[in-house]
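Take a look at the structure below.
With one protein chain withheld, the remaining protein chains of the complex are depicted in position.
And now, chain A:
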Amino acid sequence: MGNCGLHPGAWWLWSLALGTAATRTTNPLLLALLIATSAYVVAACRPDTPWARSYTAFVRLALAVLLVRLAFAAALGSPLPGTHVIVTLPELPLPHWAQGIRLGGKVTVETLLHAAYDGLRLATLLICVGAANSLANPARLLKSLPGALYEMGVAVVVALTYAPNLIADVQRLRAARRLRGRPDRGIRGLLHVGLPVLEGALERSVALAAAMDARGYGRTADVPPRVRRTTTALTLGGLLGVCAGTYGLLTAEGGTYGLPVLLAGLTAALAGLRLGGRRTPRTRYRPDRWDARAWLVAGSGAAVAALLALAAARDPAALHPGVVPLVAPTLPLWPAAAVLLGLLPAFVSPAPRSPAPKEPS
C-alpha cells in the first residue's frame, strides 16, 4: 500500500519478539498484558484489507488451544500433588501396561491452573503471530525477497490470491446445483462440485500464466558465462557447506570445524543468490524502505523480549507463579513496564489511510 505502511519485516520482527517474550513467562497477568499490547497495536495500525481480518481468526484459534489444553488436563490428570479437588470424574480402569496414564479421576484446582498458565502462554504466542499476519501484507513481505528468489515469491503470491477465488468458485457451483434441483448443502454437494472447481482453477491458472508471460514475467538478462558458472559454484558450494557445517555442529567430534564451515557456507550461498539476481533485469516499484520507524518498531519488540528474558533469569519466581501451594499471581512491576514498551508502534506508525468505501459489485 504505497509508502504509508511500514516495512512488513519490521512488523514480523516486532510480533515474533513479543512471542519470544511470551515464552519467557507463565504469569497470566503478564501474558494478558502482552495480548492486550498486541491487540491495541493491531487495532490502531492495521490496514483495511482482507488479510487484516485474520487477527480474529487467530484469537479464536488461541482460545481453542487454551480450551483443549484445559480439557486434556481435566481428563488425563497430571502428576501435580493438588489438594483442592473441584470434582471427581469417574476413573476408567486401565490395564497394568498402561501404568502412569490415568483417565478421569480427581480434578484439582492446581492441575487446571497449571494447564491454564501453560495454555495461555501458547495462546499468546499464536496471537502474536496473528498480529504479524494482520499488520503486514504477506505479498509485500515476499516482494522484499532477493531478486534471485523473485520467481518463487510470485508463485507464492499467486497461490495466496487463488485461495479466495477457489472459495468463490465452490460457492458459485454449489448455488448452481440448486438451480439444477439438487440439494446444495451437505458433503455430497461439495464432492460433486469438486471436479468442476478444479477444472476451473486449472483453466484460470493457464490463462494467468499466459497473461504473465505476455507481460514479461521470466525475462532474463544476458549474463556472461563466467558469472553464470560462478553463481552455480557459489550456490552449490554454499549449500554443501551449510550441510557439512550443520552436521559438524550436531556431532560430537565436529565441534571445532562445525561453526566456521557453516558460516562460510552461508556466506557463499548468499553471495550466489546475490550474483544470481543479476540474471533478472527486474526493478521494484516503490519498495518498502527500512526507515527510522521500522527501526523503532522492531527495536521496541526486541527490547520487550530482551528485558523479559533478563527478568526471567534474575527473578524466576515472579515470572513463573507457583501453583503448589496455591497463590494469587502478582504483577511484577518492572517486567510489566517492559511489556508496555511494545506499545511504541501504535504511536510511531500512523494508521494507514483507509481506502474508499467498497462499492456494490
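Miscellaneous remarks
Methods note: contacts are C-beta pairs under 8 Å (C-beta built on N, C-alpha and C of every residue); 3 or more make two chains touch, one makes a residue touch a chain; residues count from 1.
Just so it is clear, contacts and distances are computed from a predicted model.
UniProt records the chain missing from this view under the protein name "Cobalt ABC transporter ATP-binding protein", selected from "Crp/Fnr family transcriptional regulator", "Cobalt ABC transporter ATP-binding protein", "nitrile hydratase" or "Ferredoxin". Within the set A:213, A:291 or A:315, the residue that contacts the chain not displayed is A:213. The chain that is not drawn here is touched, among residues A:154, A:190, A:326 or A:343, by A:154.
Considering the full assembly, A:281 is the residue among A:260, A:281 or A:322 that touches the omitted chain.
Chain A meets the missing chain through residues 1-2, 49-50, 139, 154, 157-158, 161, 164, 172-173, 175-184, 192, 195-196, 199, 204, 207-219, 221, 281-287, 353, 355-356, 358-361.
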